[in-house]
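Notes follow once the structure below has been shown.
Note that one protein chain is taken out, while the other chains of the complex remain in position.
Chain nomenclature is as follows: A, B, C, D and E, assigned in order of appearance, with residue numbering initiated at 1 for each chain independently.
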Amino acid sequence: METGSTAYILICSTLVLLMTPGLALFYGGLVRRKNVANTMLASVFTIGTGMVMWMLFGYSLSFGTDHCGIIGSIEWIGLNGVSLTEPYTNGSQISNMTFCIFQMMFAVITPALITGSVAGRMKFKSLVIFIMLWSIIVYYPVTHMVWGNGGFLKKLGALDFAGLGLHVTSGVSALVLCILLGRRYDFKATNYRIHNIPMVALGSFLLLFGWFGFNSGSALGINGTAVHAFITTAVSAAAAMLAWMLCDIILIGKPTLIGASTGIVAGLIGITPGAGYVPVWAALVIGLTTSPICYFMISCVKKKFGYDDALDAFGCHGIGGIWGGICTGLFASTSVNSAGSDGLFFGGVKLFFIQLAAIGIMIILAIAGTFFCYGITRVFGKIRVEEHDERIGLDRSELGESAYPSFNGLD
Amino acid sequence: METGSTAYILICSTLVLLMTPGLALFYGGLVRRKNVANTMLASVFTIGTGMVMWMLFGYSLSFGTDHCGIIGSIEWIGLNGVSLTEPYTNGSQISNMTFCIFQMMFAVITPALITGSVAGRMKFKSLVIFIMLWSIIVYYPVTHMVWGNGGFLKKLGALDFAGLGLHVTSGVSALVLCILLGRRYDFKATNYRIHNIPMVALGSFLLLFGWFGFNSGSALGINGTAVHAFITTAVSAAAAMLAWMLCDIILIGKPTLIGASTGIVAGLIGITPGAGYVPVWAALVIGLTTSPICYFMISCVKKKFGYDDALDAFGCHGIGGIWGGICTGLFASTSVNSAGSDGLFFGGVKLFFIQLAAIGIMIILAIAGTFFCYGITRVFGKIRVEEHDERIGLDRSELGESAYPSFNGLD
Amino acid sequence: METGSTAYILICSTLVLLMTPGLALFYGGLVRRKNVANTMLASVFTIGTGMVMWMLFGYSLSFGTDHCGIIGSIEWIGLNGVSLTEPYTNGSQISNMTFCIFQMMFAVITPALITGSVAGRMKFKSLVIFIMLWSIIVYYPVTHMVWGNGGFLKKLGALDFAGLGLHVTSGVSALVLCILLGRRYDFKATNYRIHNIPMVALGSFLLLFGWFGFNSGSALGINGTAVHAFITTAVSAAAAMLAWMLCDIILIGKPTLIGASTGIVAGLIGITPGAGYVPVWAALVIGLTTSPICYFMISCVKKKFGYDDALDAFGCHGIGGIWGGICTGLFASTSVNSAGSDGLFFGGVKLFFIQLAAIGIMIILAIAGTFFCYGITRVFGKIRVEEHDERIGLDRSELGESAYPSFNGLD
Amino acid sequence: MIVKIEAYIREDKMEDVIDALATIDIHGITCYQVMGCGSQHGVKEYTRGKQEVELHLLPKIKIEVLLSTEKCEQRVIDTIQKAAYTGEKGDGKILSYDVRSAMRIRTHETGPEAIQPSD
Amino acid sequence: MIVKIEAYIREDKMEDVIDALATIDIHGITCYQVMGCGSQHGVKEYTRGKQEVELHLLPKIKIEVLLSTEKCEQRVIDTIQKAAYTGEKGDGKILSYDVRSAMRIRTHETGPEAIQPSD
Partner (left out) sequence: MIVKIEAYIREDKMEDVIDALATIDIHGITCYQVMGCGSQHGVKEYTRGKQEVELHLLPKIKIEVLLSTEKCEQRVIDTIQKAAYTGEKGDGKILSYDVRSAMRIRTHETGPEAIQPSD
């Protein structure tokens, strides 16, 4: 256990943890006043379920001894035998438990991302069941495949620095789930105006803050890669913020705070898969391209197909993640990180197709897994709230509280 | 001075510092609109008084050369002679000044906890005087007793990893103070609805974020214990969050965001005394039990006895802390931390009774100290605001400002 | 690359980064409801422009090979050749890229400070152009002069631990800019009441949180100076908070949460230039004096001269920074930091006058630079919004969004 | 002659009422949130654990519609009634008042013209 | 005949007024926050240091009560007056208006029945 690295990863873990409340503010600010508390709770309850499941069996299933390259084992049930001081892999700068802590935060935030697409119409109970199942059926396997010792995507040579699998599966699952659920009843009729913009902005900045832990911490120690991932993350987020503002200016004539906030998040998603593999200039390119792509998905494709991805969980996380994974296949360079491979741009055709294949596999896994989890969740009762409950808002109908009882205003 | 450990403790110090504003949001969101600014200022002014007092004489009184096992000395007045690079105790990984900084943050947040019980009716001036006295009369001694070299509870063998003394004394003092002050005049008549739930949630998440610094940092360096305290803290908070939501579902039919937020805080309090001593599974047990106990105190006992612990400073911090201290006596294990002892569960009867005795002594100290400080504070004028001031709200009467002047709504 | 130090500086970088959103909340809460989103975006767009410019040429211009002691070179364009593992200066504990990252965050927050003085009346487009020009014309040179290898103020022996140049230039530029722009049209007529006090408080606490990274991180590694800068920062902030509350009590009869929040920020500004050079007791003195001086500027001087420094960017940052620079000349001591010099108080007359001279040069640079940038910005169109747009608020006129559409209230 | 209709309705019926009024070509509407009680005595809620809170005042929406002809009045009242109806206590009331005079700021028009839709 | 009482009162008197009305068996009330000025010209406040701000408009509560009998009207006005009284400028006003017609949405009742408490 190297002290500087351990200090870094433990602090990075708290930063990543803060992303979940950041997401709750980000999502909570975007919904209508009557759904705020419900949307926030939907994002943060995974702190409870995610951590407890991770401690009980999640870590073991994700990172325990490999089975067929697909799933771990049950050797570390209850974190028994996870060493406080000995490393997970030989040569790692941090101990197994430190690694487990860091990864735990990923297991908390990932399922929370999904909840954005179903805001305003899913029963809270069903959401909890779905998310818990999804963690087991989709998240633990995908984590094992890309990061676990013996994971088959890892062996294949797919590169995922800090969260390709995580963004693709959660984004695609969000899409499938929102289609299965159907649109909010007044999707066309009403305005879904953002109820509290400063709250959205604060959320996105907490995400930015935590994301440095997410990406740079994924170097799993203090080394050149950690520093490199830090700077690429910053550059991509900044570039994407500017790119989104530019899109806003070109298409609607004015920049917006919402746009700037969304752009930052898009840029962070885009750089995540390649943060430690691509050169700094590529981070600029990734940031500049991710925003327009997400912008286009949200503004045009979503409208065209008419699915109700309420808070653009797919439009941002799914698409941004997929694009980031492709860019890793384009721009990864062994001169940046010898543990990686060369991307298409540096002559590495193989990596490019491996990345595409990996993304394809993740998408299939996410779609199949979502259908499966949805099916099981239905066994436990209706998944969607009644129309009346949707109208009065999920805060009142699902939680029995209202977010701002002392403030007047029309929702 | 070991660099990794020093880096860790300095960052942990900033995390602990952020807990005080977190508490201000947590408390501020819970009160009525007319008392928001006052409640927040009541939580944060301790940043000013606590730090300045700590620098002038607090650190010296708490950790200076022992006198009778009860209090330190005045050798480090003004932090003179506190070394930037030499350790406080032989073999410590951090320097004396780093330790002083870390402990300073504890001296800031602890008295802030008390202010929750008296929200909405105590004069700000009296509160400042009371809190400053309380720090000297109760906090510095109790800190010395449990953590100072030569402190008698430490010598006795009482275990307090990160804040048993702190939670018990502040919680009990909060109870005594709110009884001495009396209820808010319209305690029965009106509804004390929470005015801003997202604010409460944000506060609780900042508390969670900072608490990792609090507990894990209490290992005072990067070592196995720091990693262990980190994971137990996470597990207990998560379990308590779920347990509180479960209580809500069973007793009122629905989970709530307020409940989830309160549960997280309860779980953090419960694990604090034992974070570095109890096994991971015990953290799960502590989390799962602390929430129902606090829930019961708040819902039933408080109602039964009719004291007006406005924001449940006693119901959460006092009770949670006491229960956490008892659990340490139950579940502490030398196999986890050789510096600790074995709890009842591992055959260590002695530790269990020492813990009970220590808690008893802390309670007595807190009660006596609160009466004493209250008495002195009265010398400086009326402690409670006039009924009219209470009605128009302490924001206007005590601070002359109103928290949200541009938003309409009924308080 | 020393791991503990690198971990520390990377985390400090994220803390400093969080200051910009903290500032956005601080400023955003202070303005009227109709200008919230615009004010916040004005503070945070520098995350985009500042980071991208820093990566493209800013770092190179600021810290590249010296030219005449005034500006760097273009050798590190696009961060090419900035080493991930080799240090910037011989003997430094952190690598060049780590240093670049840390300094990048300073380049983000500094121009954001300026935006406070022009809130509510400047075109967003013009603001962006002005800020980008200002970074090149004023910020990069001043950074090079005080911190760059070969910078002439550094060679002169001027001491700037963590941001004298930064506060003086941004504060003075804010003053010049607000005078050039003119007052808000209803400056006299209307009340400029603070619209959301909890938001201001949260902002100031995030600033406090991040400022530890700012000051302590400026030691550029884990060493005694980092620890020392940490404690002086804490003491000064706390003392200034108390001093401001005292001013409030003496002059308007009541302490306020706004006052406490502003005081903390003032104290942080005051200690910044000398954090690693002055003894702890001097930090107390600096904190206690900075608040009254800023208080006086805001309350009397601003009124007297009638300039419309909307959010007191000059009154706090400019004045606080200048005072802090003078105090460094008074209280710096080689017994605290052998890399510094002795101030007037310790018999060092020379340092005192060097500090005064340096501040003078910075002021001149800021004034000249602001006029220059203002002139160029005018080429791109009107700088001030129309009166009608000012009336309906810049949120609607410049961004086309409104911050809180679901809450009623009079602005 | 001009009358003003005021209605206190449920929050979640606001959109329905506005849509219903649009179908009978009433587009001029002003509304805001109010707090009210009546036959619906208020509700008991729990807050933070099982701490009971009695809420006397519940959020409602108040709608104001200006009309120029008496014939129209009854139709509007009926439309609102139908759209706002649930049958549970707390549905609210619809009232009408006489207006002495009216003026459209933009055009100086007074009397019934002032409140007729114009383009 | 139906009348509507409107009162502008101090924020901190709202609970008193509602309680006082309850004692004379008036339970139907609607209220909301408004901003107002009058004899009470507004206050000077300080914000951030000693920067003066003049606040013309101060927060007040507006209460609306519908009544069905004229006899009752005076009693309600007196009750509100007593409960809202402090004697300082800014206590507010109580007004009454004629209502043309009223309807209870839940029951279709019109006239005085519409606003009488019902179970």
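For the reader, a short list of remarks on this structure follows.
The criterion applied here is as follows: a contact is a pair of C-beta atoms (placed from the backbone, for glycine too) under 8 Å apart; a residue touches a chain by one contact, two chains touch by 3 or more.
On a predicted model such as this, the values are computed, not experimentally measured, just so you know.
One chain is not depicted; across the entire complex it touches A, C, D, E. When the full complex is taken into account, the listed residue touching the unshown chain is A:I194, out of A:L10, A:A107, A:I194 or A:V285.
With the whole complex as reference, residues 186, 189-190, 388, 391-393, 400-402, 408-411 of chain C touch the missing chain. In the full complex, chain D touches the hidden chain at residues 2, 4, 18, 27-32, 66, 97-106, 108, 114-115, 117-119.
Touching the omitted chain from chain E are residues 3, 7-9, 32-39, 41, 56-57, 60, 62, 77, 80-81, 84-98.
The rule is simple: only the chains that are shown with their structure count from here on.
Steps from chain A to chain E, minimised over paths through touching chains, total 2. Shared contact partners of chain A and chain C, listed by label: B. By number of C-beta pairs in contact, B-D leads over the other of A-D and B-D.
Comparing the contact residues of chain A and chain B by number shows a mostly separate set, under half of all numbers used being common to the two copies. With centres defined as mean CA coordinates, chain E is found 49 Å away from chain C.
Chain C and chain D, compared by their mean Cα positions, are separated by 51 Å.
A separation of 18 Å divides the Cα centre of chain D from that of chain E.
Multi-chain contact residues, meaning those touching two or more other chains, occur in chain B at positions 2-5, 7-8, 11, 193-194, 196, 252, 256, 258, 400-401, 404, 407-411.
Shared interface positions of chain E, i.e. residues touching 2 or more other chains, are given as 31-33, 35, 45-47.
Chain pairs recorded as touching, per the definition above, are A-B, A-C, A-D, B-C, B-D, B-E, C-E, D-E.
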